[in-house]
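Of the protein chains in this complex, all but one are displayed in their positions.
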Amino acid sequence: MFAVIIADYFFAIASLGSVAEVLRQFAVVISNIALGLGVISLLRIHGRNVQRRLEGRWLYSIVTIITFVSVFLLGIINTNGDQYTWAFNHVYTTLQQTMYASTGFFIVSSAYRAFRARNIDAGLLLIAGCIVVFTNAPIGEVIWSGFPVIGDWLLGPGQLPGYRVLMMIAGFGTIVYAYRVITGNERGFFGGGE
Amino acid sequence: MILKDGRIVAFILLFGSFVLYYLFTRMMEQGKAFKIRTLAPLEALPEAVGRCAEMGKPIFYMPGIGSSLSLSSGAYILAGITILGRLAGFAAKAGVKLRLFTVTIDAMPLIQDTIKTAYAVEGKVEEYSDDNIELIANQSSLVSRYLGAVQRESPAAACLIGYLAYESVVLSEAGNIVGAMQISGTVNLYQIPFLVASTDYTLIMEELFAAAAAVSGDAGAVGPIAAEDVIKFASLGIMILGMVLAPLGITFLVDLLGL
Amino acid sequence: MANPTIFERLDKLDRRIYYWLIVIVITWPLVSPIGLPITVKPSTRALYDGLTAVQEGDVVLIDIFMSVSTWPECMGGLVVETNTLLDRGARLIYVGNSVDVSRSWERLNELVPRLGLLEYGTDVVFLGYYTGADAAASQMAVDMSSIFPADHFGTPIDDLPLMSDANSATDYAMVLFTAEGEVKWIQQWGEPYGVPVAGMGIAMKGSALAPYLASGDIFGLAVGVRGAAELEKLAGMPAAATTTMDAISSTHLLFVILIVLANLPIIYNKIKGGS
Partner (left out) sequence: MAYPTELWGIMGLWVGAVLTVAIYSYMLYKENPLYRLAEHIYIGIAFAITAVVAVQNTNRIAVTPLLNGQIVFIIPIILGLGMYTVFVEDYRWISRYSIAVLVGCMLGVVTSGTLIPNIINQITSTIAAPSGATMMDWFNFLYVGIGTICALSYFLFTREHTGVLAPTARLGRLIVMVALGVMFGNTVLFRMSMLSGRIEYLLQVLGLIPM
């Protein structure tokens, strides 16, 4: 699979192109079907909790299972139905946004507790970070007009070499990774971890 | 030429890399030694274990969230587990209790096996216990479990090495509250700034892979990394040359790379 | 430590006090806005200039990668992009890589009512959700209809006149990403087919995409809610993102104050120990 797609990228051969096209389509279908994997593991974990009447957990696990089953059935019957849309808009959307935003709290408490200039490296990171914070917030400019000037430089050329290298490293890493998977050196996929 | 326009350099880069990886792996198998350089976070592992031994406290390990089967997180979780093997060896030797928290169901057998082997090597297999390894259902419950455990058991050191997401900031803060020495490492770019600012040592991006390769010492792992260095040297050479040529108005190298 | 009381006390302060503090500093400016001025960054201007340079009838692909959780960050920018492109007479095709993309589409329609007044299928199409990341993007570049045999509402793609003009990457004048997932467009559309790529990223993209911006792989970028507010200013339609900026100012100030406070003892000790 790898070879066909790579070859299609480099060589202008028509028949190869259509094989690569079919393969890519296959990959899309498989990844779609695989979305259900998480569901099975969810039902297994919570099903077990209920079965064992795990103290303080099993009632909640029932909530999870009931929520899952009812919303899933509603959705399968009619995705545009009122109940499904309602659950989607008001329960799912809300929880999604809320959970995602909750790290905002932790960042602030960590700002006092965890972010210390332990050494020059961390110090530099914190200084650059704070300048960017004041560049992003309009108040920075009010405090000192220099913040956005330095900040814009940091956001442009300042961070560029560092990021450029992190990106190149990621690129090199991908190639090594591809090689290791193809040659069977990467345990994760084919060794299954045994 | 059947090669598509503008892809010649990319072609050379990819297949040149593959050939080099193969050659270096072979060279290693035939006895040539490549050494991965000293990585401070890796060197700090014995210190962390020593601290725990002195204070009579446990050490915590978190190999990250996600699935070891996934394309985005798999490799990093496995790299974290390789490093775990080394740490478990130190812990077994010093008699320090190693506590591990994970959500990665599919890596559980591997994790247990890795730790058990490390204890067996030190001849202390009877000190190993499955109870010290906790499997937790999902990311958020892992966070709350870890927060609770840190408070109750107050470890003297903690390692957060693997594929980390938003929990990195929360867990490292928890470690700082009890004054644990912390070693971290991930390839999730968004989390690295937080780890650098809040833990003592951090493996940045590919350092995690290099560290895992150094620990395993396996030709299939170290060889490609050594070969990659050759490619990096070549890139460095091109950039240095290019920087000298640019002010002179010579665009030959830029044009060449555009092929 | 020389002055242990205040720092030690801060250290022992219940974290909940910090959390309540945040709630207060966010709520306050929302209820009574201050309206601090906003200056526009070059990358945002480049994006806006690119949008206004679109010709009438050009087809633009918009990837709503964001999930509903990212609305506060990116919806504002998406609204400005949509309005600006519609002003230029562009034809828009929306896709999305988040399972809740239909919800984002509905919200966009609420915020840009004239989307609903356009002739669906000719001027605008909502193809809906896709999965398969890079593989999908690379497949879309050669044959849109293989990934989307029908649009989100089940209309076969052959019945949508717009789609017959826009079945492969070369038919598109531009790809705009929203929130994340931009690299696949750069790698699978921009690089091989030369389709201009730009968009509205979550704030972290301001860092992650800087090299792409510098190397010209993307032509413009609005960074986070700040970028959205800048777009709103450029387009002269202040909305949600502009309102949020005051809360951003207050929380950011709190954040920096806490970091400085936390590091004062370290700096103090260094100076004392050094001399």
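When the chains are written out, they are named A, B and C in that same order, and each has its own residue count from 1.
Heads up, the rule we're going with is that a residue touches a chain if its C-beta (ideal position, glycine included) is under 8 Å from a C-beta of that chain, and two chains touch if they have at least 3 such contacts.
All figures in this text were calculated on a predicted structure; none of them were measured in a lab.
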item	value
Contacts of the hidden chain among displayed chains	A, B, C
Selected residue (touches chain absent from view) among C:26, C:95 or C:234	C:26
Touch criterion as defined above, residue of C:124, C:147 or C:198 at the omitted chain	C:147
Footprint left on chain C by the chain that the document does not show	16, 19-20, 22-23, 26-27, 30-31, 69-73, 99-100, 110, 129-131, 133-135, 138, 147, 149-150, 183-184, 186-188, 190-191, 202-208, 211-212, 214-217, 223-226, 243-244, 247-248, 251-252, 255
Hidden partner chain, residues of chain B it touches	6-7, 9-10, 13-14, 34-38, 69, 71, 106, 138, 140-141, 144, 189-190, 192-194, 196-197, 204-207, 210, 213, 225-226, 228-229, 232-233, 235-236, 238-243, 245-247, 249, 251, 253-254, 257-258
Chain A, residues in touch with the chain not shown (by the definition above)	1-6, 9-10, 22-42, 44, 60-61, 63-72, 75-76, 79, 82, 84, 86-107, 120-122, 124-133, 135-137, 154-172, 174-175, 177-178, 181-182, 189-190, 192
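By definition in this document, only the chains that are shown with their structure count from here on.
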item	value
Far-end chain from chain B, centres as C-alpha averages	C
Central chain of the complex, centres being mean CA coordinates	A
Centre distance in Å when chain A and chain B are each reduced to the mean of their C-alpha atoms	19
Centre-of-Cα separation between chain C and chain A, whole angstrom	16
Shared-contact residues (touching 2 or more other chains) in chain B	189
Per-residue overlap in chain A, given as positions that touch at least 2 other chains	9, 99, 107, 109, 113, 115-116, 126
Chain A to chain C touching residues, read off their complex	9, 17, 21, 24-25, 27-28, 31-32, 35, 88-89, 92-93, 96-97, 99-101, 104-105, 107-109, 111-113, 115-117, 126, 130, 133-134, 136-142, 148, 152, 155-157, 159-160, 163-164, 167
Chain C residues within the chain A interface of the complex	10-11, 13, 15, 18-19, 21-22, 36-39, 41-42, 67-72, 100, 103, 130-133, 135-136, 138-139, 142-143, 146-147, 192, 203, 206-208, 210-211, 214, 223-224, 226, 245-246, 248-256, 258-263, 266-267
Interfacial residue positions of chain B with respect to chain A in the complex	2-4, 7, 10-11, 13-14, 17-18, 21, 68-69, 74-75, 77-78, 105-107, 109-110, 137, 140, 166, 169-170, 172-173, 176-177, 187, 189, 193-194, 196-198, 200, 205-206, 209, 220-221, 224-225, 228, 231-232, 235
